[in-house]
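With one protein chain removed, the remaining protein chains of the complex are shown where they sit.
We just call them A and B in the order they show up, numbering each chain from 1.
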Amino acid sequence: MSARVQYILILGAMMLLSQLALSVSGFILGMQDLSYDNEANLAATSLAQSVLREVAAKNFDELTINKKVVSTDSLTTVASLGPDLGETYPAFDDLDDFNGHTRTIATDRLGDFTVNVTVNYTTSALLGAPSGTRTFLKAAIVTIYGNPYLAQNQNVVMNTIVSY
Amino acid sequence: MGSQAMILLVGTLAVVALFVSGLTKAGNDMVDNSSLAYGENMAKEINTAAMDIAMRTLADSTTWRAPLSNLQLSGGSATVTFKDTLLGADTAVVVRSIVTFISGIDTSYAATQAIVKSPADGFVPPVVHGTMTSFGPIDDIISDMTIDGRNWKDPTTLSPQAGIFAVSTSEATYINTQNAPLGATTYTTNPATDIAPTFPEDPLVVETNATWPNGPPSTPDAALGYPEGTLKNIAINKLIPGSQYVTKYADLVFPLRGVTYIEVANGTWWRKGNVDGVTLDPTGKPMEPRIGPKPEGILVFHSPATDALWETMQAKPVKDPFKGLIIADKMFHVHLDILGGIVMLSPNTVQGRTCNGNNGHWMKFSSEILEKVTQASTHTSDASWKTRVKVLSWYE
Partner (left out) sequence: MTFIDIIGSTLLGATVIVAIMGLNLLLSDSSRQVGSDLNVQENTVEFTKSIQWDFAKIGYRDTTGAPILVAKQDSVVFLGDIDNSGSVDTVRYYKGLPEELTWTPNPNDFLLMKEVGNASQTMQMNIGLTKFQLTYFDSTGGVTADPKLVRGLKIAAVVQSPYATVDSVYSGAYWENTIYPRNLNVSK
C-alpha cells in the first residue's frame, strides 16, 4: 500500500475515533440525565402520593367539621371551593381548602419540587371530572413539577376521589 | 499501518457497542422502574377512590348489590363487587375492589376487601351518662324504683362489666331521698366492676358535677348530636316506620314505634287528672298519660322553652317495659319499667315532692336497645358513609 493511502487511512481512523469519542460522551451525558430524571420521577411520584393522602385525610367540607349533614345543599358551594377566609396552609381543616394550593417541597437530594392541588366536586358518573353541583364526592388532583432534574416540561400527576 | 489503525478502530467500535448496549439496557430498566413505581401508586389511589365510591353507594342504598364494573378512573380501571355474607348470626356485605393500571409496558394491580355492615349499628348517645341522666337535681325524682346502670341485653340477661352510672346529674350533689336501690358499672377498677343495686347505694354508682363538651343540650337533637330538626323530620315524614309527630296526647297512636316526637306548648304539664285539659278518660276515670302496650323507640317530649313536664308516665293496663330512649324536658312519677335510658333536658327538675310506692318498677341501661333504636335515626341524621356503614374489617 502506498504511503499516501496509508496516511489517508490513518487520518480517517483518527477522524472516526474522535467522532466516536464525541458520540460516546454525548451518550454518557444523556445517560446521566436519564438517571437523574428517573430519580426525580421517583421522588415526584412519592411526593404526589404523600400530598394526595394529606389532602384526603382532611374533613370532607368546612361544613362537616364536627357537624353532620344530610343534604348536599348544606355543603360549600362550587364557587367557594378553596381556603376559607384567613385560612392558610398548613392550617387547612377541610380538603377543598387545598383547591388552588401551591407550595414548594424541599427534598434531601434533588432540591425543591413544586406542588399544585386542585379540588372539585364530582360524581360516580363523572368519575373525577368536575361537577357543576354539590355532591358527596370530591376529586383531588395533585401535580408535581418545577424541579431541574425532571425532564423539561414534565410533571407527575396523581388524583383520587374522596367520599363524605 | 493505516489498515492496522482501521482494525484498531473496528475493535474499539465493538467494545464501545458492547458498553452502549449495556448502558442502554440499564437506562431502559431505570425508566421501567420509575414507571412501575408510578403505576403501583396510581393503582393504589384508584383502588382507594373506587372503594370510596362503593361506600358512598352503599350509604345511599343499603340494599345495593350490583357490581360497579369497569370504572374508568384516572387512566385505570376498577371493578367493585358486593356480596352478602354471614358473620355468626349477623349478616354483612363483602365489598371487593380490583384495579388495573397500565403504565408503559407494566400493568399494576391493586385490590381491597372490606367487610361491612350496612346499615351500621346505632350508638349509645354520649349524653347517656347514666340510666337516668339529668341536667338538674334528681334527689326527689327517682322515687324508690330500682335504677340499674349495668348493661342488660334484656330484663334478665346481663352483659357484664359494660354498663354506666345508675344516675347522672350536673348538680354538685345527689341525695337518694326516697331509698331507691341503685346499681351500676364502675371503671375505677381494672377490669370494671358491676355493682348490683342496693340502698344505701355505693357512691360509685352516682355521677355528680357531670359535664358535657358543648354544655348541656337543650334540645332532643342536640342531646343526640344530630342536626337540629332531624328527629322532628323523621317523625313528621315517618322516615322510620311507626314514627309519629303529635302536639297533643289525643293524637298519639299506639304502640309507639320509631321516633315519637311530642312537641307541646311551653309550660305543658301532663298529669293524672289533666292531660291537655282533658280530665276524665272515656271510662270516667281520671285521665292518665299512658304510653300504651309494648312501647319502643325514641320518645321525645319537648317544648320550645324546654319546660314540658310529663308526670305519671305509665304503661297501664299492660305492664310492658318501654324499650328505648326517652328524651323529655322533665319527668316525675315514672310508673313503668324502662330498658334503655332516660335523658331529662331541663335544669329545673321537679323538687320538693315525694313519689313513694314505685318500688315495683325498674330502669335498666341497655346499650343493645339504645343502639337498635338509634340505628335508623343515625342513618337519617348523617349522610356520611362512615356513619351509615360500619366497617368490620378492611384488607388492602
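Just so we're on the same page, contacts are C-beta pairs under 8 Å (C-beta built on N, C-alpha and C of every residue); 3 or more make two chains touch, one makes a residue touch a chain.
Remember, predicted model here, so these are calculated numbers, not experimental data.
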Selected from B:272, B:294 or B:386 as touching the chain missing from the view: B:386
Hidden partner chain, residues of subunit B it touches: 1, 5, 8, 12, 15-16, 19-20, 22-23, 26-27, 29-30, 33-34, 36-37, 40, 44, 114, 120, 386-387, 390-396
Footprint left on subunit A by the chain that the document does not show: 10, 13-14, 17-18, 20-21, 24-25, 28, 31-32, 35, 38-39, 42-43, 46-47, 49-51, 53-54, 56-59, 92-93, 107-110
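Quick note on the criterion: only the chains that are shown with their structure count from here on.
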Inter-chain centre distance, subunit A versus subunit B - centres from mean C-alpha coordinates, in Å: 40
Complex interface listing, subunit B residues touching subunit A: 1-3, 5-6, 8-9, 12-13, 16, 20, 23, 26-27, 30-31, 33-34, 37-38, 41-42, 44-46, 48-49, 52-53, 55-57, 59, 68, 71-74, 225-227, 230, 380-385, 387
Sites on subunit A touched by subunit B in the complex: 1, 5-10, 12-14, 16-17, 20, 24, 27-28, 31, 34-35, 38, 41-42, 45-46, 48-49, 52, 56, 60, 64, 67-71, 124, 127-128, 136-137, 156, 158-164
